[in-house]
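Just one protein chain is left out here, and the rest sit where they should.
And now, chain A:
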Amino acid sequence: MKLLKCPINGVRPVSEFIFGGEFREMPDPSKATDAEWAAYVFYRDNAPGIKKEWWFHSPSGTWFIAERNTATDEVLTTYLLGKKQAESTV
């Protein structure tokens, strides 16, 4: 079974996690044009490669960031948003 490291709870089976999609910087909703908002909501740089993604550890309700290679499915690191630690790999 594939394993993933939750930054709070440690290494767990991937079935405990929910994929939240690619991390994207949100434009200021009060200033963004309709087109900018649509681009934020829908469009992605979806080609394979190393991506910053949202993941959710469901039993503990923890949202965190994983940097993962979407071509090889290798997770490079996981951390809480804003708390990147270089060593926290699986």
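Here is the rule we use: a contact is a pair of C-beta atoms (placed from the backbone, for glycine too) under 8 Å apart; a residue touches a chain by one contact, two chains touch by 3 or more; residues count from 1.
Please note the rule applied: contacts and distances are computed from a predicted model.
K.L.:
Name the absent chain by its UniProt protein name; which of "Sarcosine oxidase subunit beta", "Peptidoglycan glycosyltransferase", "ABC transporter permease" or "DNA metabolism protein" is it?
P.N.:
"Sarcosine oxidase subunit beta"
K.L.:
List every residue of chain A that touches the chain not included in the displayed model.
P.N.:
Within chain A, the residues that touch the unshown chain are 1-2, 15, 18-19, 21-22, 34-35, 38-39, 41-48, 51, 53, 70-73.
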